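Have a look at the structure below before the remarks.
Missing here is one protein chain; the remaining ones are kept as they sit in the complex.
Our next item is chain A:
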Amino acid sequence: MMTETRRSRLRPLAAVLTAALLTTGCGGPAPSGDGDDGKVSGTVRLLTPIFEGADGKTVLEKQLADFKSKHPDVAVEVDYTTYAKLNEKLTTSIAGGRPYDVMLMGVGWIPPFAAKGALAELDENKQDLTKRYNERVVQPGIYQDKVYGLPIMLDTRFGIYRKDIFAQAGITAPPSNFTELREMARKLTVRDGSGKLTRAGVDILSNDLRQTFLPLMWANGGELFTPDGKPAFNSPQAVGALQLMTDIIRTDKSEDFGFTQPGATSLPLAQGRAAMMVGHNNHLLAIEEQAPELVKEDKIGFFMINNERPAMFQGGTLATVSAKSQHPAAAKALVRFLTDEQASLAANEQRGNVPALNGLADSDYVKSNKAAQFAMENLDAAFSEGGVPAWLEIRGDFKAAIEAALLGQKTPQQALDELAAKAQAAIAKG
């Protein structure tokens, strides 16, 4: 989730913070400040990377007013931040001995913080949760069979294509395997007389490279880690996925490296400069802003990345409670409130995200947002990143490894072997 901006500059800070966290993060829960009469009370500090801007603040304040009416003795102090700086805020506050009571964090973040004793176990069990959520949605909040986080919203990544461009080329359905993906991409690629790329057959660069590679890897049957927590992302299936990306750029030339990048001001698919892409559900909002007629005229379609099995990348935001909260019952009440249907629907609507609760699949919002609808219909094939305590250190190295393969500096096997060795060292370091 965290953008890559300033990431390299912040590595020394991350190292220091991790060390500090290791020394201070452990310890049992603090004495509760909650009443014995079943009522919860106290001042709860909430750190949120969502509900951004004035709109987001308005939405959250409205929800918190409802929370206050249900729990009049609980005051909530909100600290708004962004995903780009969430890790620094979380780790500094924990290492500094002033953790937030309720912390919203991303998929893949639970094991790193839970392993250091920074999170409190929630009073939930997996079996009950799977009645309200898809099992795949519940899993990122679990570490060592204990529930530490409940999902509020999902960020999903899958295939997005231009129906009109496909129709013009006589292609009737999106690709159902890697071979078709390459063939269609080659057919749909357009270059002008000078050889300059004017339309990429498939855009694999607008999305974060790691988050493009991972769904391809999962679709090819690969896994990030073995069940005992060792790197598995240099398996033949994973290498095959990176080989596909490399072939698209270097062999088929269906997209040129540097053609676009995540966060670019214009999305090639919206401009007709790409026929399909691996994209985020929020890209539908970008298309609506940049070329609203495409959405109105139903020219945008979605497809699961597929080869050995269908796969979709599942990120998201989970609500957690600090292990050192002075008011754990009040904090847990706030987590339950933020993850209930009303509050999470409001959060998803404000951000254009995918609700985590099964019950929201029939909501007007999901019915009106085709990307969210597609994602919810395919949650059985959703895969999440992370899974090991060292994930936040490891994930930042994926980009360089993938780029090295795309630029031909290393073979996919070499790039992923080196990455796996680095990851293994980080895991061993603990």
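Keep this in mind: a contact is a pair of C-beta atoms (placed from the backbone, for glycine too) under 8 Å apart; a residue touches a chain by one contact, two chains touch by 3 or more; residues count from 1.
The rule is short, and it goes like this: contacts and distances are computed from a predicted model.
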{"item": "Name of the absent chain as recorded in UniProt (options \"Dihydroxyacetone kinase\", \"Twin-arginine translocation pathway signal protein\", \"Carbohydrate ABC transporter membrane protein 2, CUT1 family\" or \"sn-glycerol-3-phosphate transport system permease protein UgpE\")", "value": "\"Carbohydrate ABC transporter membrane protein 2, CUT1 family\""}
{"item": "Residue of A:Pro49, A:Gly117 or A:Gly201 touching the missing chain in the full complex", "value": "A:Pro49"}
{"item": "Residue among A:Lys187, A:Arg273 or A:Lys370 that touches the chain left out of view", "value": "A:Arg273"}
{"item": "Among A:Glu289, A:Glu341 or A:Glu377, residue touching the chain not depicted", "value": "A:Glu289"}
{"item": "Where the missing chain touches chain A, by residue", "value": "1-3, 5, 9-10, 12-13, 16-17, 20, 45, 49, 52-54, 77, 79-85, 88-89, 92-93, 95-98, 155, 263, 265-268, 270-271, 273, 280, 282-283, 285-286, 289-291"}
